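The complex appears here without one of its protein chains, the remainder shown in place.
Up next is subunit A:
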Amino acid sequence: MDQTKQDEEYGYDLFPERNKGKFKTGSIAQSLFSFNHKCQVMLHFAMETSPYAKLLLSAMKNSGCKVFKDRHFSCEDCDGTVSGGFDATSSQIVLCQNNIHQQSHMNRVVTHELIHAFDHCRAHVDWFNNYRHLACSEIRAANLSGDCAFSNELARFNFGVKEHHQECVRGRALRSILAVRKISREEAEKIVDEVFSSCFNDHAPFGRIPHSKKDAKFAYRDYENRDRYYANL
């Protein structure tokens, strides 16, 4: 199978800089003609201050996958409107510097992709061949990252209240799958339906669905307290 066909099949064509960047890393050209520096700064801030990100980073460290900013994150220009991705082949999270312009958005993308990385770290996820695995991780990421928070949905003009969160998670998981794999909508819907109930209820490492920063802070508090918690169960 030639490389271009493989790239298209696995969604790599959305990330054209994956194997060859336009500007040399660290060059002045990169600083002047791309959003690279802004992306790096926002990433650093997200890792230091977002309770969602801090919990995931801590959980990954404890699972044997300590995250190093320079090794496991890459700020690149991407195609279209995609905000980020997780590349299992290189164990890297890609952040689309040309599509992320606000800190709150960066926080959310970092959380979303860290959930994929966390799943990769703790389970045998077959990203390329098992669509159920892919769907499951997308459901979890949409569910737990704040992607489907009420305010975000309102901003997308998706009005809905009763159980809308679940509808949103389904929809976003579906979109994520269709963006990176060439399967029909019906097939993707069927797969999402099959795994939805299991994956929607898997809240690791949060222990709850963090709807707000306060939820995430409480989840982080629980995580820091886990030794005492399990010792006294």
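Operating definition for what follows: a contact is a pair of C-beta atoms (placed from the backbone, for glycine too) under 8 Å apart; a residue touches a chain by one contact, two chains touch by 3 or more; residues count from 1.
The rule is simple: contacts and distances are computed from a predicted model.
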Choices "Tubulin polyglutamylase complex subunit 1-like", "D-xylulose reductase", "Ribosomal protein L5 domain-containing protein" or "Synaptic plasticity regulator PANTS" - which one is the UniProt name of the chain not shown: "Synaptic plasticity regulator PANTS"
Option touching the unshown chain, where A:Thr81, A:Gln102, A:Ser184 or A:Ser197 are the choices: A:Ser197
Contact footprint on subunit A, counting only the chain that is left out: 1, 3, 6, 19, 63-66, 71, 89-92, 119-126, 132-133, 136, 150, 161-166, 195, 197-199, 201-203, 207, 209, 211-212, 214-215, 218, 221-222, 225, 228-233
